[in-house]
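A single protein chain has been omitted; all remaining protein chains appear in their positions.
Labels for the chains are A, B and C, by order of writing; each one numbers its residues from 1.
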Amino acid sequence: MDDVFRHPVPVRYLEVDQQGVVFNMWYLAYFDDALTGFLAAGGLPYTDLLAAGYDVQLVHTEIDWRGGVGWTDRVEVAVSLVHAGRTSFTLDFQVLRDGSSVVDGRTVYVVVAADGSGKREIPTLLRRSLGAERPLRA
Amino acid sequence: MDDVFRHPVPVRYLEVDQQGVVFNMWYLAYFDDALTGFLAAGGLPYTDLLAAGYDVQLVHTEIDWRGGVGWTDRVEVAVSLVHAGRTSFTLDFQVLRDGSSVVDGRTVYVVVAADGSGKREIPTLLRRSLGAERPLRA
Amino acid sequence: MDDVFRHPVPVRYLEVDQQGVVFNMWYLAYFDDALTGFLAAGGLPYTDLLAAGYDVQLVHTEIDWRGGVGWTDRVEVAVSLVHAGRTSFTLDFQVLRDGSSVVDGRTVYVVVAADGSGKREIPTLLRRSLGAERPLRA
Partner (left out) sequence: MDDVFRHPVPVRYLEVDQQGVVFNMWYLAYFDDALTGFLAAGGLPYTDLLAAGYDVQLVHTEIDWRGGVGWTDRVEVAVSLVHAGRTSFTLDFQVLRDGSSVVDGRTVYVVVAADGSGKREIPTLLRRSLGAERPLRA
């Protein structure tokens, strides 16, 4: 899996709660940043997607925590395509703490018109940027 | 379901993104607040749980969005117990916008020692506060 | 000062950092919520302001911390008008922990057109809602 896309995450002090680890909601912020990095690495800056009249919306997420990350940990988020359908696609995320996976995420996005007029088929420029289907977990 | 616990959520202006709805991560903030309210309504202020030497950690969440909430919407989060096991329990959440469910959440928590020494069985004071098992979705 | 407007603030667990107090940025979230409450108490729901074609932007803030607030503290934010000029107005905020002031804030807002076309004079409906000038600190 050495060639899976990885997005570096600078953990903020404010994200760490009194349990000493990043509060759960911030992982969704990490995933959102990682999505943008993933598409850009696939050749699609998000602004190009918007300029083409498309946007994406999160409709489902599931996250499993086996551990947490702390303020000074070196954190990366691996991203890979699970499946691309007609109007939606699914991504896998893995949060890596010093290289070891501690949190798994899987999210489903639907493609919508940027003007708010509803669902759209995945446009070619987006489909190309998602790469091949390769889930990070079974 | 009229007697399901409901926690009011004052949506903050800053939580609404450029798509005009609350950004996805904030729902986990809402669920965390609603958990505290749910336990308190069941007779267990969170500080009492901590004082007894226990805390809980989120180990799994799944969320489905069928719609979003906006800044001026009247929002409540319904909370109900799905299942209580030996060291973990599962809760259902429903985000209600003006009374209609738009987002479903399900989370699994493990009980841990507040001093960081690891998992614990669900103590009686916590088990009592969770109420009867009654999932909000099939 | 018993009749100064006070806005209740439900502190979120996630806002408390490893120093055991609410991280500094969240006070600006509290002030923003309190501003909305203050205007509404003065007869102007924020949606009415927007509907009339106006919005406000923060151009200056200063905050002094003499203490912090914690998760389970009962917190309120007092709000009062310092000065209303032609296109801007200044508000004082005091964060009360169990009734005692621990944080002072002062902010300056400019009135802008909601359509992004620039500064506007304070409209009458807004000016009325601000009440009389009464700074909370010298």
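Everything below uses one rule, namely that a contact is a pair of C-beta atoms (placed from the backbone, for glycine too) under 8 Å apart; a residue touches a chain by one contact, two chains touch by 3 or more.
Just so you know, these numbers come straight off a predicted model, no measurement behind them.
> Let's see if you follow the contact definition: name the visible chains touching the chain that is missing.
A, B, C
> Spell out the interface residues on chain B facing the chain that's missing from view.
13-14, 16-18, 20, 23, 25, 71
> Suppose we count only contacts with the excluded chain; which residues of chain C make the list?
Interface residues of chain C facing the absent chain: 19-20, 23-29, 32, 55, 57-66, 116.
> Touching the absent chain: which residues on chain A qualify?
Within chain A, the residues that touch the unshown chain are 10, 12-14, 29, 32-33, 36, 46-47, 72.
What we mean here is this: only the chains that are shown with their structure count from here on.
> Measuring from the mean C-alpha position of chain A to the mean C-alpha position of chain B, what distance in angstrom results?
It comes to 24 Å between the two C-alpha centres.
> Between chain A and chain C, what is the gap in Å from one C-alpha centre to the other?
Roughly 35 Å, centre to centre.
> Touching two or more other chains, which residues of chain A qualify?
20, 23, 25
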